[in-house]
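A quick write-up on the structure given underneath.
Partial view: only certain chains, each at its native spot in the assembly.
Labels run A and B following the written order; every chain starts at residue 1.
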Amino acid sequence: MRNKLVKKRSSKAGLPPGTLVHIGERHREAARVSIIVYDENNITDQASDNLAACATMRGQPGVRWINVEGIHSIELLQKLGECYGLHPLVLEDILNTDQRPKREDYGDYLFIVLRMLSLKSGGEGVASEQMSLILGPDFVISFQEGLAGDPFDPIRERLHTSRGKIRSLGADYLVYSLMDAIVDNYFAILESVAERIERLEEELVDNPSRETVGRLHTLKREIIFLRKSIWPLREVISGLERRESSLVREETVIYLRDVYDHTVQIIDTVETFRDILSGLLDIYLSTISNRTNEVMKVLTIIATLFMPLTFIAGLYGMNFRYMPELNWHWGYPAVLFLMLVIAGGMLKFFRGKNWI
Amino acid sequence: MRNKLVKKRSSKAGLPPGTLVHIGERHREAARVSIIVYDENNITDQASDNLAACATMRGQPGVRWINVEGIHSIELLQKLGECYGLHPLVLEDILNTDQRPKREDYGDYLFIVLRMLSLKSGGEGVASEQMSLILGPDFVISFQEGLAGDPFDPIRERLHTSRGKIRSLGADYLVYSLMDAIVDNYFAILESVAERIERLEEELVDNPSRETVGRLHTLKREIIFLRKSIWPLREVISGLERRESSLVREETVIYLRDVYDHTVQIIDTVETFRDILSGLLDIYLSTISNRTNEVMKVLTIIATLFMPLTFIAGLYGMNFRYMPELNWHWGYPAVLFLMLVIAGGMLKFFRGKNWI
């Protein structure tokens, strides 16, 4: 099924800014919260109800990563918002799940919105999910809409097993890792789309059918959709890389540049897809024109061959009393010969026109 | 009915700048003025004839919001202009209802023009209305053309009931609220357009008719129209957000950034619509070509099948005296058999060409 062009948002019209209303589909029953606190030496998974003890937690050493799956619990959001001093507009944006990627600096923390893409279960079609990230001096909060499949599992594992950079560098490196995981995921999407484009290319050359156009249009729409999701990411990351906020440390910049590079490469590829797809429709059209032309030729050849012959046959089928030819002894063979000559002439004419 | 491409403006040619002539349709009989004065503690609705007592009012504390519906009363406009020291060019622009969105800084006050969109009564088609806003240090004047439906009702309500930010923050926050209400309204328009595009997409795949192209063109025109109305808004708001005028306070910036975000998102969506629509026409064209091709095939198959057969039948319908075949006992069955063989060969040829 195709993605909706816009999400129903008009229900919010007229409400004051910062009113928390969830816009989008509810993907899972209950929201799931996981909290990981780590520094170079220690790492602990904390119970999610620890959220209550927010105030006492804030002064503790180490980096705290709170991952929320399923954002429709407004209560939970408000609790988090109070605890970490998030602006109501931030909470509102987290709930409006049709944001375009953006980066907003609220001084104490950065608010980053990304779009997480995944292949739909049927294999074709791309689903999109909003991923909101809050980067504070010593904490990261990530909000997923809660579609199946979590791209953050490898990061969780790396946090637990290795003691590498991800443990020693701070919260900004964690945010980088999360963004990198999301962007890495885009490559899988691109591969799947590329495969479908290539299949379509072959189909167009070998055996275009009516469904081909439909499929082409669906692909085009998906690519428009991909573009819209990925294009603004470029500016988001380049802003981080330029260290416009002091929350991003010098050491992380080099890694952000790497994600930036990947993003540019992905955008490049999406543009290439666009170019190729727009060419495909032209090819489809010219293939159809070509076929019509071919069909027409067959028709014309047959008609041009048999119409004169049928006319001659009709001529000698007339019942006039005085038709001298009819009584000639060689009349019939002569007419047959005439017909052969005419047919031969026609065929020669067609060959001259390169039609056969 | 479609929107006119341009409004009749030529009647003004040659008049000196600042001449007040109303350009556009007159939407209601009498202009309606409502005045609300409020501060953190008090709020009063004032009688509209209080306008006369302009001079005495100007020094009073609190924020004054004057909302004018129906702008064709030039007299009223002049009174307001004198009282608040508005430049004649501002009044002229308020009356010329085909302005594009803009923001002009007159030092003492900001002059902002927006376009308010609403769905036409029939459900299809978008009507556009000019909304002019004047932001002074302690007053806001808003001018609507006066189409049915007032998007400011929720704001009025919030002013009366709550004592939140809208009451404590100043005139600039009120202007933000008005702009936010207008932009929020755009989402409803987009939803309606998206629905129509999706219906058109289905129609094109299932059963395109001649009216489809007409509808497609109408949609395209509306989107061109939407684009023209919304695109310049981006710069208008970004200028406010950058606090180019001191009339915008620090606290309001964060809210303006929010509206800015919405505007960018809306522009993005309109661009997506454009891309999709332009693809639709191509699909329509190729569907038609496809159909013609199919029709041609049926014709060709029939003609190719029956023309040779008819010719043979005609051949033996000739009246030559000496046609030995006619007297053969098995002549008739032999000819029938020959015809069957020819028809079979033709069908095989068509199957080879994948036509049947």
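FYI, a residue touches a chain if its C-beta (ideal position, glycine included) is under 8 Å from a C-beta of that chain, and two chains touch if they have at least 3 such contacts.
Note that the structure is a prediction, hence the values are computed from the model and not measured.
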Problem set entry | Total identical subunits in the assembly as filed, 2 in place | 5
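Quick note on the criterion: only the chains that are shown with their structure count from here on.
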Seminar exercise, completed: Between the Cα centroids of chain A and chain B the separation in whole angstrom comes to 26
Seminar exercise, completed: Per the touch rule, the chain A residues reaching chain B in their complex are 4-6, 8-10, 12-17, 87, 89, 93, 98-100, 102, 104, 106, 207, 210, 213-214, 216-217, 220-221, 224-225, 228, 281, 284-285, 288-289, 291-292, 295-296, 298-299, 302-303, 305-307, 309-310, 313-314, 316-319, 323, 325-329, 331-332, 335
Exercise. Residues of chain B touching chain A in their complex?
Worked result: 151, 153-154, 158, 162, 164-166, 177, 180-181, 184-185, 187-188, 190-191, 194, 197-198, 201, 205, 254-255, 257-258, 261, 264-265, 268-269, 272-273, 275-276, 279-280, 282-283, 285-287, 289-290, 292-293, 296-297, 299-300, 303-304, 307-308, 310-311, 314-315, 317-323, 354-355
